[in-house]
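Left out: one protein chain. Kept in place: all the others.
Coming up: subunit A.
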Amino acid sequence: MFGRLLIVLGAAALLHAAFSTYEHLSYLKALGRLEESVPNDVTLEALVGLFLGILGASLDAPALKEITWASEMKKRSIDEMDSRLGFANWSNRGSTLLGESYGKGQ
């Protein structure tokens, strides 16, 4: 939750800095002074936006999972490993015991 909030704030700061840069550059173009650079506080705002975004993305990451093969195998069971579905027996005595009524739902 906190991570999401930081990502939103970082994105907002970045967008605001971008818009400020655009406004400042059009102001300079109107005045004809194109040699000047973007003011320092806009740069600072962009960097703050970057930092907040990185922090928010790290906090918002999903939980880490185990990577070892052994830990994955510990979660499996013998039935899964030995299921042999290609050879499995799908028939049973139901059709012999229940005759015609076998296989219909209630």
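The working rule: a contact is a pair of C-beta atoms (placed from the backbone, for glycine too) under 8 Å apart; a residue touches a chain by one contact, two chains touch by 3 or more; residues count from 1.
The working rule: contacts and distances are computed from a predicted model.
Undergrad: Which protein name, taken from UniProt, belongs to the chain you can't see among "Glycine cleavage system H protein", "YKT6 v-SNARE homolog (S. cerevisiae)", "ER membrane protein complex subunit 2" or "Phospholipid-transporting ATPase"?
TA: Hidden chain identified via UniProt as "ER membrane protein complex subunit 2".
Undergrad: Among the options A:Phe2, A:Tyr22, A:Phe51 or A:Tyr102, which residue touches the chain absent from this view?
TA: Looking across A:Phe2, A:Tyr22, A:Phe51 or A:Tyr102, the contact with the absent chain belongs to A:Tyr102.
Undergrad: Taking the full complex into account, find the residue in A:Met1, A:Leu34 or A:Met73 that is in contact with the omitted chain.
TA: Reading the full complex, the residue touching the unseen chain is A:Met73.
Undergrad: List every residue of subunit A that touches the chain not included in the displayed model.
TA: 68-70, 73-92, 94-95, 102-105
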